[in-house]
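Omission of a single protein chain aside, the complex is shown with its protein chains in their original locations.
And now, subunit A:
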């Protein structure tokens, strides 16, 4: 074969691969929800990230009378709390788009495609979906701007000027979101073995060694100690690092404890279940407590922070009303902390609700055969819906209540004083948590049409 013929052959193959790539990634009406949901999820991530970054940016540059960067610490704390729900939603979106790919990627492997080419298909598709989501998210962020302009920061409302993030920062944020989507796509590919004979999830049975519980307790104790020792003398960098360390270690502990407690809670529900819906819900959770926990883990950190923060704010509110020892600047700072706590709670639950919606849509599609089977058996759709809502409420209750209780125990004196002197603050926090849980349930309800569609076309599952 001449060099010319070889080159022609290579270029023809590449052109063929490009055509094949397009055939594989082009959207079709049949899998609209597999495309629309990840795009919406990424759009929500982008819009929320822009809003939170705008607030964090405003706090970072706020005039700071204290002199040790208290507003900068607040800005960092705000961004840190957002990391978990944002990454949870990101991985849910990636998982859903991975589900769309799995079957066809297995077929490609059967036809002789290399693993490298398969990865390329996955990455191009994830990248395109992320790009569409980011553009939609940036557009969604625009109508939020007037509302953001009304948020009080350091004594003044943000104003329309400061409510708009510098374009360079928006581009950096958008690039980060696309990058996270690509990394999640690669990670989700690693979780599945795409062989020519099909796709198998790599799952290992959940295990919990008692030693992990001891380590978790030690880490929480260490975190409390760090918080106790932190003082103004550590400086902005020191305090910020301590704060990030505490948040990261508490999150790590919650991620160890969470699946274990979710599993225990599901087992208890299983023993007590006296109807079909709760039996299936408990078994669904027990199938993978980690996966159940992952869906709602974004709520855990918000709950962990909300109770002590709410108590401290209530206590300080009482102090400022009865004492002259609190300066106007301090009162203003307390107000700003309240803004951050409320924003963190609202955004966490919003992101988790989206994440649950996306994950549930993926779960319905992944388990088409199960739902078709239940339908054949005669299980009505309301019972299936109830079962799915119960399956979320088990991990959600653990994620919302357990961290809040742990936090309350850790700072029991403050919570106790606040409960007596300013119960309204504590009740507001609890109300926020309950509202958030309802919001998450709405995320499940939003996926009811997906199940209806699956049952309307049962032959796809068989």
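Criterion: a contact is a pair of C-beta atoms (placed from the backbone, for glycine too) under 8 Å apart; a residue touches a chain by one contact, two chains touch by 3 or more; residues count from 1.
In the analysis below, contacts and distances are computed from a predicted model.
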Among "Serine protease", "Phenol hydroxylase subunit P4", "NADH-quinone oxidoreductase subunit A" or "Putative ABC transport system ATP-binding protein", find the name that the UniProt record gives to the complex chain excluded from display. "Putative ABC transport system ATP-binding protein"
Residue of A:339, A:373 or A:441 in touch with the missing chain, whole complex considered: A:373
Among the options A:273, A:339 or A:421, the absent chain makes contact with A:273
Missing-chain contact, candidates A:283, A:385 or A:453, resolves to A:283
Need a quick check: the contact residues on subunit A for the chain that isn't drawn. 273-276, 279-280, 283-284, 286-287, 369-370, 372-381, 383, 458
